[in-house]
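So the structure is just underneath, and the comments pick up after that.
One protein chain omitted, others in place.
Right, subunit A next:
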Amino acid sequence: MELDLGLSLSPHTNSSKLGFDFDLNKHCAIDGSTASCLDSENLHFEATFRLNNEEGCYVQKPSVFALNGQPNEEDEDPLESESSTVYDEEENSQVVGWPPVKSCMIKYRSYHHRHSRNHHHCPYHHHGRRITAVMNNRMATVESVGSSSTTSSRSSMYVKVKMDGVAIARKVDIKLFNSYESLTDSLITMFTQYEDCEREDTNYAFTFQGKEGDWLIPGDVPWRIFAESVHRISIIRDRPCAYTRLLF
């Protein structure tokens, strides 16, 4: 876009049209050998720039390329220094507004830092795989826990499991499992092992009771929520096995 200013500055114009009070050409004694720029359209510009520095009629480069806008006392040319000295002398000085993230985001980041530490140690990250062996040993009557509502890590969480038709309830450590399948498989194994039932010819229906008392079907909620809040498990079979018939 051409501007009718009477100045008509354009980078390709000759310097005589510059129109500023200073005519760069007056000072100009372009020494071809010092002009390193290969592009002729920049030759004039570069020469000007270099010339002005030599003449001292333009800005002196400040002593230090200070990032926070405060000039420094030292006499070092920052452009030749390593990037590590870009920052201020003090180790902890931060560059204002860098990286360019809006303050509303930074506000919430610090909130996260303060409040989300505990989330990094959620028990579900540490589920063990040693299911069967441990289960067979652990029949101790540790208190069933279901009252804690935080996500702090706990070493074990025993829950009562009652299979219908079986007089004695078992307790299992939910923390040893990492999915509904592994839990239900193990429970079935446990009960069939001890109750001497056929595993293949029965359908097992699992329900569990949460803290509020509602009975829910596994799969309704993601495993992790289940694992934190399950209080009791109930198993219903649609074909009672021989042993239990004997009990009634």
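One rule holds for everything that comes next: a residue touches a chain if its C-beta (ideal position, glycine included) is under 8 Å from a C-beta of that chain, and two chains touch if they have at least 3 such contacts; residues count from 1.
Keep in mind that, in the parts below, contacts and distances are computed from a predicted model.
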Self-check item: Chain not present in the shown complex, as UniProt names it (candidates "Adaptor related protein complex 2 subunit mu 1", "GRR1-like protein 1", "Aminotransferase class V domain-containing protein" or "AP-3 complex subunit mu-1 isoform X2")
Solution: "GRR1-like protein 1"
Quiz item: Can you name the residues of subunit A that touch the chain not displayed here?
Solution: 1, 3, 5, 7-12, 18-21, 37, 39, 42, 45-46, 48-49, 52, 58-62, 65-69, 71, 79, 83, 86, 95-106, 108-109, 112, 115-116, 119, 149, 151, 210-212, 214, 216, 220-222, 224-226, 228-229
